[in-house]
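Partial complex: the chains shown occupy the same locations as in the complete assembly.
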Amino acid sequence: MPTMQTVQTMIQTHPVETGVDRAQLARVVDLLVACSSACTVCADACLAEDHVADMRTCIRTDLDCADVCAATARVLSRQTAYNADVTRAVLQACVVICRACADECASHGDMHEHCKV
Amino acid sequence: MPTMQTVQTMIQTHPVETGVDRAQLARVVDLLVACSSACTVCADACLAEDHVADMRTCIRTDLDCADVCAATARVLSRQTAYNADVTRAVLQACVVICRACADECASHGDMHEHCKV
């Protein structure tokens, strides 16, 4: 059965050589996947809170962050026909949403200390 | 049953007012969703081609474009707790990948003239 450890090995043994540090690439993909999952769970946990009306911004930012991190992880996982411009642009967007998400979580002392890629 | 027309109406009657032109927002979401779907179909059609080995870059770019356009459509669909920085960053990344995808498709005179958001 696959684990994220398997995924890291797969990324590092990919047939194409792109010049990117693969061990680091594998770690970033791992982080993005974990961040996306953490945001999905956080949005759902916030939705269950008694004071859900105060959690609107957190829920919305979590949903955005989950979607963008998942898409970024997929783009970065691909090494065939690597395009540095695309990778950079997607990572930049991902940093902006992750920062927004981290700020929002920090603002209400949330116990879910996630989203800091 | 829902259509993209229904979705456009839903976006335009959303309870929150963000200051963004909603008719235009609805059109962009519509376009992004269609672009994501077109790229998914294009990647699959390229995969079936006899000369699939020549289509690697197109397939990979299509897959990236499908993922990023889908995530961008979701982020833009949300008007609760709107964040202009996040919207801008995600749209910028989306433009880069769509341009890469359009260039790639143009380069081999592909009949699938898509991905020009």
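Some notes on this structure:
Note that the chains are named A and B in the order they appear, and that numbering of residues resets to 1 at the start of each chain.
Definition applied: a residue touches a chain if its C-beta (ideal position, glycine included) is under 8 Å from a C-beta of that chain, and two chains touch if they have at least 3 such contacts.
Keep in mind that what you see is a predicted model, and the values were worked out from it rather than measured.
Shown here are 2 copies of a single protein sequence; counted across the entire complex in this file, the number of copies is 4.
Just so we're on the same page, only the chains that are shown with their structure count from here on.
When subunit A is fitted to subunit B on its Cα atoms, the angle of the rotation, on a 0 to 180 scale and to the nearest 5, is 180 degrees. Inter-chain centre distance (subunit A to subunit B, centres taken as mean C-alpha positions): 20 Å.
Contact residues on subunit B toward subunit A in their complex (touch as defined above): 56-57, 60-61, 63-64, 67-68, 70-71, 74-75, 78, 80-81, 83, 85-86, 89-90, 92-93, 96-97, 100.
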